[in-house]
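Structure provided below as structure tokens; questions to follow.
Entry: chain A
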Amino acid sequence: MTGENILELKGISVHYHGVKALDGVNIALKRGEIVALMGPNGAGKSTVLKSVFGIAQLDSGEVFYKGRPITPVVHEMAGLGVVLVPQGRRVFTRLTIEENLEIGGFSIRDRNGLGKRIDGVLDTFPVLKKKRKSRARALSGGEQQMLAIARGLVAGPEALLLDEPSLGLSPRIVKEVFAKIKEINVAHGTSIMVVEHNIKSLLEFVDRAYVLDKGKVVAEGAPGKLIEGGILEKVFLGKLQAGAG
Partner candidate 1 sequence: MEILSQLIVNSVIAGAMYALMALGFNLIYSVTRFFNLAHGVAAAAGGYAVFYLTSSLGQNVYIATAAGIVSAGFLGYGFDRLVFLRLRRRKTSSMVQLVASLGLLTSVQAVLAILFTNEFQTFPAGHTLYNVLGGAITGTQTAVVASGFFITLLLALILRHTMFGKAVNAVSDDAEVARIVGIDTDRVTGRVFFMGSAIAGIAGILTGFDTGLGPTMGMGLLLKGVIACIIGGMGNVWGGTAGSMLLGFAENFGIWKIPGQWKDAISFVILIAFLLLRPEGMIKK
Partner candidate 2 sequence: MEYAINLAILFLIYAILGLSLNLVVGYTGLLSTAHAAFYGIGAYAAAILVTSHNVNFFMALLAGVLASALAALLIGVVLSRFAGDYYALVSLGFNVIAYSVLLNWQGLTRGPLGIPGISRPYLLGLAFSSNGPFLVLALIFLAMAYIISRFIAGSSFGRVLKAIREDEGAIQVFGYDTVRYKLAVFVISAAMAAAAGALFASYITFIDPSSFTVMESVFILAIIILGGLSNLKGSVLGAAIMVLLPEALRFAGFPASMAAELRQAVYGLSLILLMLFRPQGILGEYRL
């Protein structure tokens, strides 16, 4: 499954209002894998995704897409093949499911094939198919999360970036969402980078994970290795030596 790097961040530093959010971070997403970014609140996980997308301004470092350095511009990323599913189930609540998906295909030049693509995506999400004409605000939290992911898929991404897809969802729904993410990865070979705090539910689905703490990568590797090392408990429950205070 592993191969060339689809996305690579080299030496990325970012700050907000004088606080370092990322400090010389190196992270890579290889073709066909699912990579998790984990860590406690304020570790800088979401900032990594924002850096890839040109939403966060880089102090230093470079972003590479398929081996080439890029200067990310938010509205051009989907056209390149990099799609972000932002945190908080941000679907277009006043539009229908179908319209949300159409907007998801905005970057596609061939608008004639759009209907077919949408049908294809809806086949992956039977829940949404049944309600394609209803407004997104009428959906449950889990359905909205599915819609946000589905909307991203319409663009046919090579790299799919997910920001905390489990936030505010019940454990059962979280399982469904992750199963769906895995299914997409297997069926389309989409490379996926997912930011999560809900670690244990996630680990069985991912190939590799990075653990961040205070803007730095403190561990990287296969999930089994990370669990055995106990690094997660240390980072989350504050037993790490480098901890503040």
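Descriptive notes on the structure:
Methods note: contacts are C-beta pairs under 8 Å (C-beta built on N, C-alpha and C of every residue); 3 or more make two chains touch, one makes a residue touch a chain; residues count from 1.
Selection rule: all candidates are chains of the complex that A comes from, given by their letters.
The shown structure was predicted, so the numbers you read here are calculated from the model rather than taken from an experiment.
Picking from 1 or 2, the partner of chain A by touch in this complex is candidate 1. Only residues 53, 74-79, 83-84, 86, 90, 92-95, 99, 102-104, 106-107, 111, 151-152, 155 of chain A touch candidate 1 when the two sit together in their complex.
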